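Only one protein chain is missing from this complex, and each of the others stays in its spot.
The block that comes next holds chain A.
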Amino acid sequence: MNRTDAILEAVALERRFDVSAPWLNRVIERKPRQTLRAVDGVDFQIRRGQTLAIVGESGCGKSTIAKLVTGLYEPSGGAIQFHGDPNRMQMIFQDPYASLNPRWRVGRIIAEPLRTLRPETSAVDLGARVDELLRTVGLSPSDASKYPHAFSGGQRQRISIARALAGDPEFLVCDEPTSALDVSVQAQVLNLMKQLQRDFGLTYLFISHDLSVVRHMADEIAVMYLGRIVEIQPKADLFERPLHPYTRMLLETIPDLKVPNRDRKPMGGEVPSPIAPPKGCSFHPRCPLAFDRCMSERPVRNADVHQGRVACFAAEETRK
């Protein structure tokens, strides 16, 4: 990728959290300090007008990346370079409850970014824009006068999407934007997001645990496991030729409506604790291909192996 194409780059990005027991307990119980590496050396670039999706299971670090990108967290290491207009970066959060001010009417919530960015907008224009945004996200203009508590979880998430769209963004960080929505509502929102992307050339960092949603939305997909990107590929390549054993197992595990497979063998084991991740490749306890090197050494994405798309020793052995 040409450097100038990228609207955002993450370089060796790290975020650690101190999850130690309180000082007194540590002294009494002789416990050492504990650090959790929520994001553990992550590199990616996002091309203007495209969608990079990050997929992975709970706790793998997706939301932490979202918060690093939007500046809610400071990196503990590495860096994020944003080459766009910082005023036009917006975020849609995972939790629709926490992100809406309960004492404001919905109309005010949605109008807020507009009012801040373009204070000259007339009340009439603001009202019309709020109506339009409410309709776009599947609510009704009459909802503008209600408070957030009058809405279901799904409807609240639509309100926060409308608010993010109000600021006329160029770059949107979307953390599980449809996870709280029913599938038919999800379809409306995903279609809408794709249409907005086409119409306005938006760039998305799209985070989801749902591979089928990711398949629908992404141009490129990064698969995370325990704080690291284990694989990153253009969408079509990832689904056609997954390179990492974890990706392959995910693809084999997830039930699919259109191609159901009742004899699927579920992936064994569980995601280990991120406080004490396994040595070497952190996937090795669950990996059918693991060999001795995987237990001691940590695989990294290497430009000579499958164009740097995968961090796995087994993939290195079969490199092309």
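Note that a contact is a pair of C-beta atoms (placed from the backbone, for glycine too) under 8 Å apart; a residue touches a chain by one contact, two chains touch by 3 or more; residues count from 1.
The rule we apply is simple: contacts and distances are computed from a predicted model.
Chemist: Which of the following names does UniProt give to the chain that is not shown: "Cytochrome P450", "ABC transporter ATP-binding protein", "NitT/TauT family transport system permease protein" or "Fe-S-cluster-containing dehydrogenase component"?
Modeler: Matching "Cytochrome P450", "ABC transporter ATP-binding protein", "NitT/TauT family transport system permease protein" or "Fe-S-cluster-containing dehydrogenase component" to the record, the invisible chain is "ABC transporter ATP-binding protein".
Chemist: With the full complex in mind, choose from A:E29, A:E120 or A:E270 the residue touching the hidden chain.
Modeler: Considering all chains, including the one not shown, the answer is A:E270.
Chemist: Can you tell me which of A:S76, A:Q188 or A:N302 touches the chain that was removed from the display?
Modeler: A:Q188
Chemist: Looking at A:A98, A:A123 or A:V259, which makes contact with the chain not pictured?
Modeler: The one listed residue touching the chain not shown is A:V259.
Chemist: In the whole complex, not just what's shown, which of A:S58, A:S122 or A:S142 touches the removed chain?
Modeler: Going through A:S58, A:S122 or A:S142 one by one, A:S58 is the residue touching the chain not shown.
Chemist: State which residues belonging to chain A touch the missing partner chain.
Modeler: 57-58, 138, 152-154, 182-188, 190-191, 194, 209, 211-213, 215-216, 239, 249-251, 253-262, 264, 266-268, 270-271
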